[in-house]
Each structure stands twice: as structure tokens, then as C-alpha cells.
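Step one of this worksheet: look at the structure below.
Removed from the display is one protein chain of the complex; every other protein chain stays in position.
Just so it is clear, A, B and C label the chains in written order, and each chain counts residues from 1 on its own.
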């Protein structure tokens, strides 16, 4: 598909486009369901059983069960949808975002107070493929 | 509001624009509710009680109770929404459309078979304001 | 490379669907309507597309007043047949073409058309009646469908020219999809009809036939026709005809290619309240 997609080479970044959206449809719709208090209760009571109600892949379910945000994003999740899981867990947006960086919560908070991550950042060599 | 609304002088015709839509919001939303079989049942069982669940004006409710389609349209109804009432009553689109013309069902059907109403039609003098 | 091989235009009167579903097609009243589609059913068997990009309008079915998109493209894997108040029509569900649809959405939005992307939409007679007319009563529809819904219910609806230009953008989008896909684009709705008020029952054969002439010969001029002319001459619901301009705008000649071939043309009054018009154009 020769579309204008110049955004695939940015390190540590996944752009949520129609392709990701198609891949992550049920994962994201599951997240939306957590906007209702009764669904949050049911999810908390038995996460696996609740996830099994959705047409998600096993990979997506495992990513949710282990709260691995990078894995959820790779599987088509979008951060604004995934944030509903964080809200259910009582996590802040800063905790969620930080959890994807490999940094501790404190280290991430300190980095932000010191002015954030530079846009010239590249991933450490060991993370490269 | 100096908007481009050149459609107000066409005889026997109400254009469903934002103004009509605002006026008819709850009337039309009530009609939408009739797309569910259980709501059709509840409406048929006690029309007045069902209508009273909606924030409609008394004029709108009377128009529905008397099945006066022209009155419903004047009150902000749109034909595609109002058609759900017809469907609930088991009426065809031709019966509904014909009911607004003052013609009998047979006369309307014959007019259509003969080629329909001419676009040069004007309302009979008595209907004019 | 994907390509648009043909465009099909047809009215989408709900009573036509009911006539088929209730086995009334042999009645003389309906026989006059269906006879016009016999050549079309032969034609589509011989010219089966992989995907139909089907331009239609929702009739207060999937979209209530809570949500009125000017243009909505369906990118889902399938679309259920709607219950419009008398139960869903007994026709197959509609299978989508998510990859091509998403590709078109991506490209057309980048061409400055402000589409709404829809992944859940029950489709009403506006979409299923054209399928029934063209394909009869198969167990499953013989091709995938990308539903494209246009607001023609609440004013202001998009102008004829906006629709015509959108068709051109859709053609570009389809031709930039690098799989080999045979796509037809269908424009539905119309022709002259009015369903409301003391003027209900309006039909204008002269208007309709000039519309068909000009749609073939000079669609760019036709696209300049203002809304008010549709309402005045073709009835308040005749405005649905702007959707035909989307399909016509996607044909090759509009972008400087060869003129299309007229394969079939049919016109009949009435089906219920409506004038039935139908045309098939093949790209060359």
C-alpha cells in the first residue's frame, strides 16, 4: 500500500493508524467497556473470565493480564483506550507512561521534572533489533 | 440568520434542517426507539404512557396519538424517523406518504401509477394561508 | 493495482426489497420494475467485481439525531442487516473489505475530505435493495462491499460538486492500493420522489431523464446543480441523487481518461412513491 506513512522509523514509537486499529479493535473495545463501574467490578473479580468474553487474541489477553503496556501497544492497543485499564488499577497517566520506558517510577518522575526526554533520544543499543 | 435557506417557499414541503431537527429532537428519538421489538410492544400496549416517557411537547404527543403525519412534520418530525411509527402500525411507506396528501389510499395509488404528482403542483386555494 | 471497472446507479426504494422478500416479483406492478434489472443481473454475472464501493444513505437506522456524519466509510469486517421496524430483511449479511476500506479512508482524509470512520453500522434498505436488485436472492452476496453513507436526511447535505470531487478522490485512493482488485462503485437513491407533506407523490420524468442524460454526457455541469433545484423539481427526497455524483466522479473520463460505455439504462414510474432510474457505465 503506497500510502503516505512516513512515521514508521521513529524509535520507541508506534503510530495508531488504521492498520493498528484493525489489529487492536477488540483489545481497545474491551478497554472502553471499563468505563462502566459494573464492568470494572466484574473485570477485577476475575480478569481472565472477563477477557474471555472478548474476541481478543491470546497475545492481547496475556499483555493485559501482565499489564505489559508495550506489548498491548504492539498488539494494536492505543494509549487512550489502554488508560481505562490504568484507571481501573488506580494508576496515573504518569505511572502508565513511565512503565513503558524501563525506568523506575521515581526515575521517570525526576526525568520529567528535569525537563523530560530529549527528542534526539535513541534507544540503548541492547534494545535495538 | 442570513443562511442560504432558499427552500422555505416550496408548497406543501418542509425541509428538515437543523432548526426542524432541534424542534423535533425528542419526537424523532422516540421514533427511533420503535426499532426495538420490545419497545414496539410497550408502545402498542399503552401509547400515552410510552409517549410520556419522552421529553416531547404535548403537540408532538397529540400528533402521534392521532397519527397526523403533517402535524408531526410541522412539529419537527422527519419522515424517515416517523416511518418507524408506520412500521409499528403495519403501514407501508405509500400509505404513510399518501396520508399527508388529503387523498384516499386508492386515489393516491392511482395517481402514482398514472405518473405521480407534477412538480408544477400548487395546493388548492382553500389550503392557502 | 486496484482499479474501478464500472459504476452502477440505481434507486433503492424499500418497497422493492419487500416485493422480493414477499415473493411478489411476478405481479404485473412489480414485473415492470424488475424487468429493467434482468440485463443487469446478466451483466454482473459476466462482470463480477471483487469489491463494490456502495454509496448510499442511512434512513434514520444506524444513525439517529445523536450522530449525523456527512460522510461515513465502513471499515468493518462485516455489517449486519438492520431491523427497520418490521424485522431485518431476509438477505445475507454484508461482508466488508477492511484493508481496502481503511486504505481509502487514509487516502481520502489526506485529500481533505473529513470522513467519519465507522466500524459498527447495521445497513438498511438503502444498501441492501441495490444488492438485491443487482444480484437477486443468493445465499451470500457474490462480492465484498464497502458501505459509504452520505447524509441526505438533515440539511445542509453535501453539495453536488463536493460529492463529485469526493468521487475523484476515491478513484485516486483506489488506484493507489497495490493489490489487484476489481472494484465497482455504485451510487444509489433517487430518482424524483417526495415522501412528505401535501406535495407527496411528486414525480418528474423530464427532470429524471435529463439527469440521466447529463450524468453520462457532462457530469461536471450536472454537479453544479444547486440543492434547491433538486427539491423544487425532483421532490424533497430527490436530493438523494447527489450520491450518484460520487460514483460518477470516480470514473476515468473525469480524470482525463476515455469516456465510459453505457451498458444499460432503464427508467420506470412508479415503485411505491418513487421513480426508478438505473444505469450501468463501464470504464474503457
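Methods note: a contact is a pair of C-beta atoms (placed from the backbone, for glycine too) under 8 Å apart; a residue touches a chain by one contact, two chains touch by 3 or more.
Fair warning: this is a prediction, and the values are worked out from it, not measured in the lab.
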{"item": "Among shown chains, those touching the left-out chain", "value": "A, B, C"}
{"item": "Omitted-chain contact residue, chosen from C:56, C:71 or C:230", "value": "C:71"}
{"item": "Option touching the unshown chain, where C:5, C:47, C:116 or C:182 are the choices", "value": "C:116"}
{"item": "For chain B, the residues touching the chain missing from this view", "value": "1-4, 17-19, 21-22, 25"}
{"item": "Hidden partner interface residues of chain A, rising order", "value": "4, 6-7, 10-18, 21, 25, 28-29, 31-32, 34-35, 37, 40, 69-70, 73, 78-81, 83-84, 86-88, 90, 92-94, 96-98, 100-102, 108, 111-113, 115-119, 121, 123, 127"}
{"item": "In chain C, positions touching the absent partner", "value": "65-71, 106, 109-110, 112-120, 154-156, 158-159, 162"}
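Heads up, the rule we're going with is that only the chains that are shown with their structure count from here on.
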{"item": "Computed distance of Cα centres, chain C from chain A, in Å", "value": "40"}
{"item": "Geometric centre distance via CA averages, chain B-chain A, whole Å", "value": "49"}
{"item": "Chain centre separation in whole Å, for chain C relative to chain B (CA means)", "value": "25"}
